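Right, chain A next:
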Amino acid sequence: QDVTLTIESWRNDDLTIWQQTLIPAFEAAHPGIRVQFNPSAPTEYNAALNAKLEAGSAGDIITCRPFDASLALYQDGYLADLSDLEGIANFSDVAKSAWSTDDGAQTFCVPMASVIHGFIYNADAFAELGLEEPTTTEEFFAVLDAIEADGTYIPLAIGSVDQWESASMGYHNIGPAYWAGEEGRQALIAGEAKFTDEEWVEPLRVLARWGEYAGDGYQAQTYPDSQNLFTLGRAAIFPAGSWEIALFEEQADFALGAFPPPVPAEGDTCYISDHTDIGIGMNANTANPEAARTFLNWVASSEFASLYSNALPGFFALSSEPVTLDNPLANEFVSWRETCESTIRPTYQILSRGTPNLENENWLHASNVLSGAETPEDAAAAIQSGLESWYTPGMFAD
Partner candidate 1 sequence: MTALRLENVTKAFGGTQVLHGIDLTVEDGEFVIFVGPSGCGKSTLLRIIAGLEDASGGKVFIGDQLVNATPPAKRGIAMVFQTYALYPHLSVKDNMALGLKQAGTPAAEIEARVGKASSMLSLDQYLKRRPAELSGGQRQRVAIGRAIVREPTLFLFDEPLSNLDAALRVNTRLEIARLHRELSATMVYVTHDQVEAMTLADKIVVLNGGRIEQVGSPMELYNKPANMFVAGFIGSPQMNFLPADTSGQGGATTIGVRPEHLSISTEAGDWAGRLVHIEHLGADTNLYLETKASGLITARVFGEVHHAPGTELFASAEPRHLYRFDAEGRTIAAV
Partner candidate 2 sequence: MRAARSSLPRTIAAHAVLLTYTLIALFPVFVVVVNAFKNRRAIFNEPLALPNAETFSMIGFETVTSQGNFLLYFQNSMIVTVASLICVLLFGAMAAFALSEYRFKGNTLMGLYLALGIMIPIRLGTVAILQMMVASGLVNTLTALILVYTAQGLPLAIFILSEFMRTVSDDLKNAGRIDGLSEYKIFFRLVLPLVRPALATVAVFTMIPIWNDLWFPLILAPGESTKTVTLGAQMFIGQFVTNWNAVLAALSLAIVPVLVLYLIFSRQLIRGITSGAVK
């Protein structure tokens, strides 16, 4: 009698990859276990999953959002403790941090992939205008000025109406170089730094300057608009996450290039946001825990890492074992891990546990800054006061 494992996921984009590549590979190696990938729309995922878990109708395998969302599920007893899963050993502490308890004692999801931020550009346009990849903020603006002066291309494909674009692709993308990545992030958690500090305000100021280089009416430009602007060759630079790679390569009929976030001054250390994004865990109430663990071990294996990373260029497996990537652009992104310091988005760990939610506040104010509705200083002050309204450093450490 075969057991069937159902995977809950928000990655409905990955449906074909699961159905055509991953599941067949697993099933071939593990007769007797059948797997069904059952994704739902990302906007509905958390709510739907919570309801199903509570009512007891959720699938066996659960795709984990990073940090608090999954931590809460674990604490409520919906996610099984996977600390003793053999495959977990394949991951570094950093990789596991997104799905571990605050003290790191228990891990409840197998890390699957991270995404890296940076900028993707139209290499043909750069060649045409004789531009080089910028490395410093000044160079970056010089490049934008040049594109703007030429007039053929919109310099920067970004809009403010879908707020997360401003935060993730803007503030969190360029910011680590100012707040020194992990160091700044930890200082924030420890209460030693504030959003009103210079290193946190400056990136907002930079973001504010982007407005003039964005397209006409960028205040109403949505994220898909931005994507399309770029892939249709109408915009030259796209502040990006690595997940764009597959789509852009499929859609753009020009050569693509990528550069990491520019540094404030020549010679500064470069930082990238290398954000742990997807994990996968086990429904604590599954009827088939054995099969589920078998499956999760496979997900933790390098076989899976290689299959997955190559099937989804731009989602980088978190497994400690190196993975060879076929995609040049993906390789470009992943190569920054060597030259730059990695960090995760500063709002994800611990700081978004209260209301107002820091991540949401970041979205809102970053987009206000980008659209020109708010000054960077005001935005920073608002973010900080929102955080202070509920957070005291150390409140979650016991």
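Things worth noting here:
To be clear about the criterion, contacts are C-beta pairs under 8 Å (C-beta built on N, C-alpha and C of every residue); 3 or more make two chains touch, one makes a residue touch a chain; residues count from 1.
How were these picked? Simply put, all candidates are chains of the complex that A comes from, given by their letters.
Model, not experiment: these values are computed from the prediction.
Candidate 2 is the one that touches chain A in this complex, out of the options 1 or 2.
Residues 10-13, 15, 36, 38-42, 44, 47-48, 51-52, 54-57, 223-224, 227-228, 232, 241, 243-244, 246-247, 251 of chain A are the ones that touch candidate 2 when the two sit in their complex.
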